[in-house]
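Okay, handing you the structure first.
Note that one protein chain is taken out, while the other chains of the complex remain in position.
For clarity, chains are labelled A and B in written order, and residue numbers in each chain start from 1.
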Amino acid sequence: MYPAFSVLFFTTISGCGYGLLFLLGLSLAANPLLFVRNESLLVLAAGTFFSAAGLTSSLLHLGQPQRAWRALSQWRSSWLSREGVAALVSFVPVLALAAAIWRGDSGAVVRVAAVALAVMAVITVCCTAKIYTSLKTIRAWHNGLVLPGYLAFALLGGAAMLWMLLAASGSDDALVRANLPAIVAILAAACAVIKREYWRFVDTTPAGSSAESATGLGRFGTVRGVEAPHTEENYLTNEMGFVLARKHAARLRVIALVLFALLPVALVVPAMLLQSMALVTLCAFVVVLGVIAGTFVERWLFFAEAKHVVMLYYAGTRAQE
Amino acid sequence: MPHANLKLDEPVGDEVKTTTCYMCACRCGIKVHLKNGRVRYIQGNAVHPVNKGVLCAKGSAGIMQHYSPARLSKPLLRVGERGAGEFREIEWDEALALATRWLGDIRTSDPDRLAFFTGRDQSQALTGWWAQQFGTVNYAAHGGFCSVNMAAAGMYTLGGSFWEFGEPDWDQTKYLLMFGVAEDHDSNPIKLGLGKLKGRGAKIVAINPVRTGYAAIADEWIGIRPGTDGLFIGALIHELLVHDHVDLDYLVKYTNAHYLVVRNPGGADDGTFARDARGEPLCAARSSPSPARGGRPGWGQSREDASSQGGPHPNPPPRAGEGAQDALAGGGGKEQPSALSPQPSSKTPSPPNPPLEGEGFKVVPADAVGISPLVVGEFTLPDGRKAVPAFQLLAERFLADEYASETVAPQCGVDAATVRRIAAELADVAFNQAIHIAQRWTDSHGREHDEMIGRPVAMHAMRGISAHSNGFHTCRMLHVLQMLLGAIDTPGSFRYQPPYPKAVPPANRPGKSRKANGALDAAPLGYVHAPEDLLVDAAGTPRRIDKAFSWEFPLAAHGMLQSVIRNAWAGDPYRIDTLFLFMANMGWNSAMNTTQTRAMLAERDAATGEYRIPHIIYADAYWSETVNFADLVLPDTTYLERHDCISLLDRPISDADCASDAIRQPVCDPDADGTGRDVRPFQDVLIDLGARLGLPGLTNEDGGAKYPGGYAQYIVEHERAPGVGLLAGWRGRDGSRSGVGEPNPHQLDVYKANNCYWHAPVPPAGRYYKMANRNYLTWAKSLGFVGSTDAIVLELYSERLQTFRLAAQGHGAQQPPERERERVARYFDPLPFWYECVESEQPVFYSPLVGESARSAGEGAAHGISQASVAGETTTPFSPSPRPSPLKGEGEEQFPLSAITQRPMFMYHAWGSQNAWLRQIATHNYLYLHPDTAAAHGVADGNWVWVESAHARIRVPARLHAGTAPGTVWTWNAIGKRKGAWKLADGAREYTKGFLLNHVIDDLLPAREDGYRYANADPVTGQAAWFDLKVRIYASAPP
Partner (left out) sequence: MTMLPPPSPKKLGLVIDLDTCVGCHACAVACKEWNDGGQFGPLPDENPYGKEPLGVWFNRVHTYEVRDEGLGARGQGEIKSSASPATFPVKPPKSAAGSDPRGRRFAGPWPLAPGPSPTMTIHFPRSCLHCETPDCVTVCPTGASYKRAEDGIVLVDEDKCIGCKLCSWACPYGAREYSEVRGVMQKCTLCVDRIYNDSFEEIDRQPACVMACPTRARHFGDLGDPDSAVSKLVAERGGYDLMPEMGYKPVNKYLPPRPRRDGCGRVGVAASGAAEEKVDLSTASPLLRWMDRILSR
């Protein structure tokens, strides 16, 4: 599948945003006074900003963005529609929480709003993942490892950002010095495990369809394309015929792993030992960059390595193959 | 609200007009829907006899052709060098005045100095006649490089032919052999027909080195080696003869198989028919029709006394279950040697003992009825000469080992068992599955018959056979195969399309001399009947610029457009003044050796500084490659903007059951489409020019224009002979006459009101056996198709070819010059034979001439040759140097692969690439080859390779295709384009990746001993031998 920048950007950034909102919601639900007011507001604003930025970018991907509102209508069948609805609904707890925190509430209202926020963040990320996993046409997406992956990456991004934001805003407590870095490291490891499993799945699972079943001509022998209907690319081949050389894929997988897993783990350890808050903040910042960049590469691969069944019709007739 | 704007009842447009498609030469009926004055939709016309509503890809894309940005819009006068494409737009008056001046000068000095060649012309009834009025012999259309082998072989054998003059009996055939057909002119009818065959479960066998298109859906694919069909067909004949699976009754009734051929080696009458005092050909017949020696019936013959009922197929041949099986199993093989003439065993068959006149035999006129002719034996004529029936000569030739399945198998790449099986299948279907139609009819001798018997095996062939230098004889051999099976114009077999059959060959001979008014005595193209008809001077030198109808290419019935530029450039046989071309892309895909061809167009004479071809006028509708080489460009309209006429006097659109003709009417107005185009229909322009030149037939007594209304007026009013005009429908003042009748002033209106076509159904009793069917011939005569209702005898043996051979052997008044004798004698064999394609037969050069220069210039470009030519043709004068001496006998090894092209169904030659839709299907082409061929050459799918012939080389992308015979490589024709042509953007794939095989096809054959080089063409007909090309390939880096 063609890795369109807007989509990659959207899923990466909004994933971090929802991860952040989720962690914020979770924390405040557990302890509304966990953060000082400004910290809470900062995290809330950042989470909202990132999720909204991602959403906006995904609108750019549309051919008719002015009609985007229509996308809210088909939530009964469409995960994309559900994602839109969920994203919009998430703004309700965001606003409620913001208002409550602004007013200095620390009671039930904050807890309820925080729980709602956490739930909506998870739902939204799940919806996003479901858009992909529901596509039977793409083996690399239509499997059980995609949803955990999306959730884990959202959490990882969110945790890294939370760490960085708290550190940058001057917090100097166990949360920033120990808990969050530890969580980040664990999440990074979890992402690495999920991704490794995913890649193994992608590499080893045979496609459910073949040129033979696509054409129904398998009963006569092996099917190979001789001539495509058009000598140049068309929408299908551009959109779904993205071809990535195995060599490149392997390299990019390593790069992704280094950025989203190795780098965070490697920096979290010194960060936990370092005295200087400035250096801890720097570490957190680099971790965030690494996670975002790593996730971006991972997302790029998620698309680039995904083979759409329709390309079976073009088997053998495209120059890149 | 689901889909608020869905409109289920929206009309297509606001107006609909019928006309005829021109996206190819098939000429289907179309309905053009207009909306707000623009073409909205073109659909096939369901009532039209040609396409019955279907429409091919090109036809549907006609709308984009009509609005193509590559349309010419104004007359152009060259201002730069030829080939540079620098023009000044001029007004029509200036353009016509200039053309009139050039042509007027020629006409008063020497009309032959005009070479008027009209390419893919659908108005040859006008253009040929115009040339005749002008008085030049130098006229032809594209037939000479297209399929004249097929046409000529048919006309000189059957008085009809494949091509679009005949068709398989789609409704009844049970077995179709298709030789070398990728698309055909009859595009849609063939596809409709194949669909019908599929529906009925008839078997289709495709003989073709490539399995695509029609061959893809065939039941059986025979991937033959190019150029060897004659061996395959010969072996089929061999098998049929060996097994006695031949319809001798049919042969003696409808062919000249029983005619006695004089055997007098060295004599002036050798190989001619024995004739009586009145000149009637003779045959040997039994004096008593009773079975004198207990002969047994064979194929196609009844067990009863065959003569008792007379007429064609008096008795049905054995049908399935009535002894057919045993006939099959028995064949002729269990034949006991006749007691009469025990022969020593011999590998090659030797003739039986001569029966003696009086011993139950007599010599009688061969065309007599009620006789029982003999087809074998040597007979002594009353004057003492010896003669044998033509059939025996044929049998001797094809029974020889040369045509045995085992012999041909390795040569044509079809194993012997397959050949034998196909032969047996043909025989089985023809004889055991014969068709009987209860239909009374009268034969040309006046005998009544109750039924029509059909041999439901049909054959069809096109350029896969004809575009070889052995195509004439191969095609003739195919017709002989049909005759042996009794499968010409019977139910289920090949059928003539009216106005065919005509006399063998048709009566019209090419015009030779000029009348007082300067016009030729006959149209420039026609059928040479005898050496006397050739267009040669006293020394035997060609009189035509293309050397058609000369001793080099005596039966070049369609002329040789492919030789014109070379000959005009070389001044061989003479210099011309003006080359006037109409819709022939001679600077590109219509030319062999394209690079040099363009150079020749642009070369100046060193002595005078003038162009070697002083004037070039070109009428095209689009910016084709050739436009840049013209001095004066006359822009034509698109096909939706003019009147046109698809005449029975030209290539007809009839089918076997109906004679048809048609018109085009303007459905759009070029002036009104807002683009400011100032274009005129070429036919109008030609008529205007004729009037300005004062040509007879185009001017009135007072010198005024006879047809100021242009072509539309000409179509209606012009009479070729009294009552015969371009259109056969609704003639007579009141429109009540068909075929022959006075001009009808409202004729075009009636056509327009009737879907733009006219058709006349063949009467039911005339549907088959047209060549000897009085019902048909009477009908045909009434429409002016034939001159008499006499039977047309199919020529198994061609005495006419023999007369040329005799001339070459020193007999007769008109003899070839010394240097042509051997060649004429060889190729004018009265019986068909196979020979290796001429190019491969001759010692092959390896000359790096063009390839070398091109290579350095073109290195790094997609196809070296065309790139090099850009410089060559515009700046450096081109001067071919003499070739180095040949490396003898190295052809096969040096250039082991056959390279051929196929028509893509979605493109028409060069026109398609300007079409926004069609070019999306293929902006460029590949060289296709079998995986084994590729492996042998170290080529992988998608690699670039050099394709190199003895002439030149090009670099092309290759693709694997298992449906290609190993040893053959092929590509789609005419996809590659010359940079700048057809108004495509820079870097268009057609320029950079698409390629033209023509670059590596030489237009000349390797030199004769004395250095002379013949055109790369069939030595009988002058048919361009596109598919003789031999190449080698080797991997290359991408450009």
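Quick notes on this one:
By definition in this document, a residue touches a chain if its C-beta (ideal position, glycine included) is under 8 Å from a C-beta of that chain, and two chains touch if they have at least 3 such contacts.
Please read these numbers as outputs of a predicted model, since none were measured by experiment.
Check A:V36, A:L62 or A:V193 against the missing chain and you find that the one touching it is A:L62. The hidden chain makes contact, of the residues B:Q133, B:S147 or B:S187, with B:S187. Contact with the chain not shown here comes from a single listed residue; of B:A25, B:I222, B:A548 or B:C756, that residue is B:I222. Taking the complete complex into account, B:T418 is the one of B:S73, B:T380 or B:T418 that touches the chain left out.
Across A:Q74, A:S106 or A:N143, the residue that sits in touch with the chain not pictured is A:Q74. Contact residues of chain A toward the unshown chain are 1, 61-65, 67-68, 70-74, 76-81, 84, 131, 134-138, 208-209, 211, 213-217, 219-230, 232-236, 238-240, 308-310, 313-314, 317.
We adopt the following convention: only the chains that are shown with their structure count from here on.
Chain A meets chain B in the complex at residues 224, 226, 229-232, 316, 319. Contact residues of chain B toward chain A in the complex are 920-924, 928, 941-942, 959, 961-963, 989.
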